[in-house]
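Single-structure report; data block below.
Omission of a single protein chain aside, the complex is shown with its protein chains in their original locations.
Entry: chain A
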Amino acid sequence: MKHLLTTKELSREEAELILDVTEQMAEAVTGREVPKLPALRGRTVVNLFFEDSTRTRTSFETAAKRLSADVVNFAAKTSSVNKGESLRDTALTLQAMGADAVVIRHPAAGAPQRLTEWIEGAVLNAGDGTHAHPTQALLDAYTMKKRLGGVEGRTVAIVGDILHSRVARSNIWLLSKLGAHVRLVGPPTLLPKDIDDWPVEIGYDLDASLKGVDAVMMLRVQRERQNAAFFPTANEYARLYGLDERRLALMPDHAIVMHPGPMNRGMEIAAAVADSPRATITEQVTNGVWVRMAVLYLLLTNGESK
């Protein structure tokens, strides 16, 4: 594994290895006075963020620092919008700086893949357009593993704006690869066209889709989508596809509620549900650091030294 661009390209073995190493990272660091491992001492990890996302950038930064890597934060502007430096020129700069790994977040799908053509270091996709967000899917799978005892055979409903969601895409490939049953639920306007070949069931009725689930993953929905006629109003969206307490009661008692954050309380998720003990939202944040440690470690050491 030289780069991590999508979960689609991961083999099941690679995905399971990442989850195993994630567990080891959590165990190795938890309870330590100084939560730090020396594994990546002397290595440089660049956070190249073309979109503002303090949460994700901080998570990667924390992960890299806990592995003793040197971290460079490189905030950049996109060439398409701001006519700033081109992605290629930025890549050549990073190459000259000797970056061992570049963590990239970019509004354009495929930007991380382009980056691999211009730099020698490892490229780690931290979210590209509506394409992929592999570490989010890995941390979701890890969270399910911890809460539900595994992923294989579990049923997961992914609810909301599938069309614009890189989180949904990455979860679909990863969870189905790990043996989960995936249901997609949302208004037809927010589901991509021609997805008959995807390893999923598709539903438009949230109540029906919640029956028998082990986990439900609520996606963030931008209110502004109502202006492009994806749904009539935020209220109607919340009524049809929001997770409230009534719907929570339709789910089996053991089923968990996930959300990649940031949440729109009152839109896709009711405040009471977000704060309920069945919601795993803060655990997902914690697990995100372990997962990103595992991925950085595997990419930069090829798993050779532990």
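Please note the rule applied: a contact is a pair of C-beta atoms (placed from the backbone, for glycine too) under 8 Å apart; a residue touches a chain by one contact, two chains touch by 3 or more; residues count from 1.
Here, contacts and distances are computed from a predicted model.
Not shown: a single chain whose UniProt protein name, out of "Multiple sugar transport system ATP-binding protein", "Serine/threonine-protein kinase", "Formate dehydrogenase beta subunit" or "Dihydroorotase", is "Dihydroorotase".
Considering A:Ala108, A:Leu148, A:Ile202 or A:Val285, the position touching the chain not shown turns out to be A:Ala108 (whole complex).
In the complete complex, the hidden chain is touched by one of A:Ala63, A:Leu87, A:Ala137 or A:Met267, namely A:Leu87.
If you put the hidden chain back, the residue from A:His131, A:Arg154, A:Arg183 or A:Arg225 that touches it is A:His131.
One chain is missing from the display, and on chain A it is touched by residues 8, 78-80, 86-88, 106-111, 113-114, 128-132, 166, 169, 192-198.
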